[in-house]
Structures are given as structure tokens and as C-alpha cells.
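The structure under discussion appears below in the form of C-alpha cells.
Our next item is subunit A:
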Amino acid sequence: GAPPLTLPESAARGEPALGGTMRIARPAASAAETLDPASSLSAYEYLGALYNRLVKLDIKGNTIPDLAAEWSTNSDATQWVFKLRAGVSFHNGQPFTARDVRYTILHILDPDTASPQAETLLTMIGPNRVDAVDDQTVRFRLKTPNAEFPSLLTAYQCYIIPQGSAATIGSTGIGTGPFRLDSYRPAGAGSVVVNEDYFDGRPVLDRIEFFAIQDTSARVNSLLSSQVDLLSQTNMDDATARVVIGSRGTTVARVPDAQWYTIPMLATSKEFKDPTVRRAMKLCYDSETLLQTAIQGTGSGGWDNPVPPTMAARAPGQRPYDPDRARALLKRAGKDGLQVAIYTSAYEPNLTPIAIAYAEQARKAGIDLKITSVSADSYYTSVWMSKPLMVSYWYTGRPVDQLLNQVFRSGSSYNESAWSNKRFDQVLDSARADTNETSRRAKYQDAQQIIVDDGADMTPIFGDRIVGLSDRVVNYDEYGFEFDYLNIGLKAQSQ
Partner candidate 1 sequence: MSLATTVRSASDLGLVTLVGIAMVVITVVLAVLSPVLSPYDPIASNADAALMGSSWAHWLGTDAYGRDVLSRTLYGGRFALVVSVLATTICVALGALIGALAAFYEGWIDGAITRVLDAVLAVPAVLWLLLIVSVFGSGTWVIVVAIAAVYTPAVARVTRGAARPVMRSAYVVAAQSRGEMSLPIIVREVFPNILDTILVEYAMRACWVILLVSTLSFLGFGVNPPNPDWGLMIQENRTALVVAPMGTLSPIIALAVLVVGLNLAADGLGKYLGVDRAMRGVA
Partner candidate 2 sequence: MSQPGASLIDSRFGEQVAVVQDLTISYRAGDRNVVVAQDVSFTLNEGETVGLVGESGSGKSTVARTLLGHLRPGSKIDNGTVTVLGRDMFTLGERELRDMRGRQVAIVPQNAGQSLTPSMRVGGQIQESLKLHGLRHDPARIAEFADLVRLPTPEEIIQRYPHELSGGQQQRIAIAMAIATDPQVMVLDEPTTALDVITQGAVLALIQELRERLNMSILIVSHDLGVVSAIADNVIVLNKGVATERGAARDVLTAPRAAYTKRLLAAAPRLHPAPGEPEPEPIPFDDHAPTLLRCVGVDIRYPRAISLAVRNFQIDIREGETVAIVGESGSGKSTVAHAIAGLLGVEHGEAVITAADHRSQDLRQPVRKRPPVVRRSVQMIFQNADLALNPRRSIGDSVARPLRLFKRTRSRVETKQRVGTLLTEVGLTEQFARRVPGQLSGGQRQRIGIARALAAEPRLLIADEITTALDVSVQADVLRLLDELQERHGLSCLFISHDLAVVKSVAHRIVVMKEGYVVESGPAAAILDDPRHPYTRALLDSVVEPGVERLPSVDIEQRVRRVDASAAMVDVASGHLVRADVGADL
């Protein structure tokens, strides 16, 4: 038999050699991709190398300083003031000031930018509510209280760009980040070189090269043949992971719980209008078993709570697993022997295994799910938000407030299950207004409980992202949407 799968628990750590060039293969987004962080088509691997945000998240989901040194709010959390780091300048030499922050925010809010983060921010601020108080101070005057406001600025769309650069930023990539742009071509190759003057110290690497390879196998082959050192946005399935581990010169790293898998039940569909049916759909399966069958245990059980276990804000406790109850509930709802198609796609390697594993368990509760696979390129245009049942996924790393508001609040454009619950929305509002850290967290946890009990979006599991890399790569870290480009490096060549 094949060797048992022993995935490294995390990336290799160690002392990298200073300098060196790292080559990263990534899937080509599309020829329309851009370096403008605000855009929905940004070439996202570049962003962390080129830019900084005001604030960022740590691995636990806490908001920590980036370009902002500190921040404060008034008593009802309607006004936020950010003190900026001094002595930072953009790659083109232009000093970084509060005006750049204001400019960036306005750029995001500009309807022409069509930024996905605009909707979230617009509920709280408008163009005239951002003030550059002085060079080092920015003030946001919110429309409604929000004690979690800084966390919303951790989104990767909120990378700071220099004032007046909106028209050119897409190709110049001028930021304050650890690397400066060397070359770039949409859906093609590009590179960044070290920014010796980076405010947080010089990054380890001298240079990073990015290559676009659309076909997943081709990407893996490029790693196996040592053409690249790292595959980004390539969550490997088990077989591929084994091959990569088994091959000379390559290995994998795990990014714990980086993939948040969901099974949205369209709440507006005739199948899942009824909360009782939705409840049965949840009770019928066991997250731990699903975790084992679908992804060989490389992740954590979700138990329908969308907040990943790595985050401090996750509500404790676990919903029961009770297939008999599920069966009874269905009977009560008059949906005995429910039959429905569950859609999946090769869009992400684990969607189909999850669909299969879930369908297997549901069968035991008398639910007949027909697995229907759809070509990857139309999955998110023709199935998502339009078919009653499908498997989907997100990256984790959203701050809890944004996560709950963006994906679960009534009417939000990312609300993939079209679920709407007045009480849930109220709980979120009151949490936002709550300046007390502890009681606010309690309210967010209440909200999670509502999702678990009534929500239309199931969260069966969180999966570790299994990233293929050369065994020379050390200190690979990625959380949220953030690559740690500062510390990643290559081991000294042994020969």
C-alpha cells in the first residue's frame, strides 16, 4: 500500500538565507485583473507584497496595527480616529499621509470602482464623513454606531494607495509595502523586488516572481519540475498532496482552517422555505465524520457555525447530531423522503467530496440528494444563489462583524442562502453599538447561535488549505487574506 498520509501540521520554520528569489505560480484570474486593491478583479497575491492597510488581523482575528499606529473611538462608537505611523513613504518616494487614507477610502466608495467592499463601508460612512484631520490623523464619522469599525478596514480591498493614483494604480502598484513592483502583466508573469526602506524592516527575499497557470495539474507540474517554489490559491486534494510530499524537493504546508465550506440552502426556494426542513438538513449529519470522509480530517468540524475555531469570537458549544430527529422533523414538515439535487463543481477540489460525504449521511435520514456536477466556469454564475442546494466555500479571515454582516444579514449581496431573520439583524445592530468588548462578543455569539438554529447556510467543515511548496521555503504563513511576505524566505542552497 501507499504510505499513510502524514501531512505536516504547518509550514517549515527556520532561518532563511537572506535574499533570494521566490517563484510563485498562481491561477490566472482573468485578463482583466488589476493591481488596484479596491477592484473586485485585483491580482490578489501581489497586494500583500505591495501595500499596507491601516489595520490588519492577527491569526486569532484580532485587529492589530499596520499603517495606523493606534486608534480610538468616542463613547457611542460613532467616531473613530486613527493615528498614522510616521516616516512611511510610498515606493515612489511620496510620503504617506492622512490624505492618502482619505483618498483611498473615497476611491473604494466611488461607484465607478465597483469595489466589493463599498457596500459594507457605505452603511457606515459616506464620502464626506472621512476627514484628514492632519498629516498623521484620520477621522471617520459614522452614520450609525459601530464598535467593530476598525475590523472592517482590514479587508484586502482597503490597502492604501497614494493620493491621485486611482487611474494608474492598476498597473503601477505603488504602495508602502515590503516589495515594489518590478513588472506586471494581467494574467501573465510579473515580479516584485525588495523595498529596502520598508518601515517594518527589510523582508527576507530579494525578489518574488509571479506566474499565472490556469490548469491546476499544470500548476502542480510546474512545482514538481522545480519551475516554481510555491503554489498560491491551490488547495490540494489528498492525492496531489501525497505526490507533492513524495516527490524530491517539494512538500506541502498547511494553513489551518483557511477554507470555510458552506452548503447554502436557498431560503427562498420551495424546498427550503420551511425552517423545519432546514433544521432537519443540519441535524442529519455529523461534522466530524464528514471531515474525515471528505478531506481526511485536515481541518475542523464546523457544526454550522460560520466562525472558524481559530477565531476567539466563535461561540462555544456544538449543535447536536441527531438523524432520527431530522427524520421526524421532515415528517412533520411533510417532506418525508425529501429529494433534491445538490450541485457541485470542480471549481475547488473539495466541493465534490463534501457533496458526496454529505449526501451519504443525509441518505441515512431518508434524504435523497442527487449529486450534480457543473462545469467550473459557470458554477458561480449559473448555480450559486439560484439553485436550492449546492456546495460553496469562502476563505476565512474576515473579522467576525464583517463575516456576519456580509454573508448573513438580510439583503446583503453576499447572502448566498437569501436567508432573512429580523432578530438576527437586530442582534448584529446592537452588537455594533455595544462598546463593551465582553458583552459585544456575547452578542456576536448569540448571533452565531441564531445561524446554527435557524440559518439557511450550513457550515459542515473548515478545511486546512494545503499549499504545495518547495522544501527550501521556510516561514510560509498566510491568514485571512494576508501573506506574510516579510518573513518568508528560502533555505540556503545546500550544495
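Just so it is clear, a contact is a pair of C-beta atoms (placed from the backbone, for glycine too) under 8 Å apart; a residue touches a chain by one contact, two chains touch by 3 or more; residues count from 1.
Behind the choice of candidates: all candidates are chains of the complex that A comes from, given by their letters.
All values reported here derive from a predicted model rather than from experimental measurement.
A.B. asks: Looking at this complex, which candidate touches subunit A: 1 or 2?
C.D. replies: 1
A.B. asks: What part of subunit A is in contact with candidate 1 in the complex they form?
C.D. replies: Where subunit A meets candidate 1, its residues are 1-2, 5, 217, 220, 237-240, 242-243, 246-247, 292-293, 296-297, 344, 346, 352-353, 356-357, 371-378.
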